[in-house]
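With one protein chain removed, the remaining protein chains of the complex are shown where they sit.
Letters A, B and C mark the chains as written, and numbering starts fresh at 1 in each.
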């Protein structure tokens, strides 16, 4: 055994704990962008709606990643070097979400801001794919793992396709792009069992 | 068993750990609003009292939610899809508290700011109700669980009623609204056993 | 047994985890006050020394509280209502340290700023005393617990006395006040066994 790779649940628990910490900070740091308006009255508050909407959308996005991360690590058996760095890459790409969110809110869902926001949503998908491969490499080729992997990858590909579609549609209207991001959020929050049914059709 | 629902204490522990992280950040992020005055002297510092008071009130509010969350999860048996998303909704609504707090402090407890602050206090109550239902659905119909649920729901309803009353009274004077928020804080900090006695009368 | 008080190590572990999160945020939030100067060159950087010094001093102060909290919870047996709220009070008073630190750094260790800083150092001592009592109430009257309590209380009283002395000396020169805060920091970092020897003399 190489001396830098722990086996067993302790090592995995600490990687989870660190990831939880970073994701918790990412998800709440965005709220710092919600600056209380200096002017009195509800009008000044209502004018902040783009910032609020951008925050809500990104909160859902990061929350979905946490839930998926949580489920993926239920399959992790070993803290390999690949897992450690793929996880760090995922946390890094997620850490750019608050920036993209602030940019979207400040530029009131303009075309450029929407395209940049949707691109930022695609980056974590790449590192999540690497993390999935690292976890699956050690998981063993059980039927449950294979089923999980297939369903999870298909859902990921579908989400990425919708984001890419959103980037194209943003050139027609930014709101079509945002609608795509909203659609992905709703779609991930549905019970996995119902979706798995859909995505596993013909792969069982 | 659906493949995305873990059973057992490991899954619950990670949901608790993530929630602890988010709540810890929410409760301390508010302190960033306490900006050191540039002017010398105690007068400039004393002029910050509305910000300090708003911080203290919101700190107590979030602390109470943490304590309740902690007690509720003592009854959780399984990380269902419903529990995961109700918990995410609770954390989201709590994450708006720092914004409402900054707004209250900056507008020196004006009428509008007080009404908005009290409304923000009502939002987490809704998601907490959903979380309670999700936990209780899996908990089994034991007498202890039923007693806890009844006492906890009644206390929640009482707190919400006081917040609604505060919103009405804020139109007379904002300070009556703030007094209602303070009353709820004091009331939750009392030992639960004494209150349970009060709220369980006739339901035993 | 009252239904809102858990026994056993799980409840205590979650209170520790939440406290760790809050203290970790408090200790690192102060670094946000270290703003990179806009001007080029080492002179502009060197002019920041009061902010750096204030940060270092407060970092040591919060670190000492974490170490003491860690040791105190080694004696905790039960999450009572008193323990929960004394712990919340401790975290609240510690959360005011970043504000006092920023104030001290921005006002370049002026007299008023030094007195306010030293007062802010005294607040957590009060809530820590309450927490100590809450832990000790359930700990049982073992010899080890009594020894720990006696040594720990004496050290706390000595530190408070030095802070009070510092507040008085700050009217002569703020630097005498800061020296007192530094003295307490050095004194707590020494190995406890050596100090206990000093503080337990005659109480064995």
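In the analysis below, contacts are C-beta pairs under 8 Å (C-beta built on N, C-alpha and C of every residue); 3 or more make two chains touch, one makes a residue touch a chain.
None of the values given here were measured: they were computed from a predicted structure.
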>> Considering the complete complex, identify which of C:71, C:108, C:137 or C:157 is in touch with the unshown chain.
In response: C:71
> Which listed residue, A:116, A:136 or A:149, touches the chain dropped from view?
Replying inline: A:116
>> Among A:96, A:145, A:165 or A:189, which one touches the chain that has been omitted from the display?
In response: A:96
> For subunit A, which residues reach the chain that was dropped from this view?
Replying inline: 2-6, 11, 14-15, 17-18, 21-22, 24-26, 29, 32, 81, 84-85, 88, 91-92, 95-96, 98-99, 102-103, 106-107, 110, 112, 116
> When the complex is taken as a whole, what residues of subunit C touch the one chain not shown?
Replying inline: 16-17, 20-21, 23-25, 27-29, 31-32, 34-38, 40-42, 45, 56, 59, 63, 66-67, 70-71, 74, 144, 147-148, 151, 189, 191-193, 196
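Rule of thumb we're sticking to: only the chains that are shown with their structure count from here on.
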> Rounded to the nearest 5 degrees, what is the angle of the rotation that puts subunit B onto subunit C, matching CA atoms?
Replying inline: 90
>> Looking only at residue numbers at the subunit A/subunit B interface, is the share used by both copies over half or under half? Answer same or different.
In response: different
> Between subunit A and subunit C, what is the gap in Å from one C-alpha centre to the other?
Replying inline: 38
> If you average the Cα atoms of subunit A and of subunit B to get two centres, how far apart are those centres in Å?
Replying inline: 27
> Do you know which subunit A residues sit against two or more other chains?
Replying inline: 21
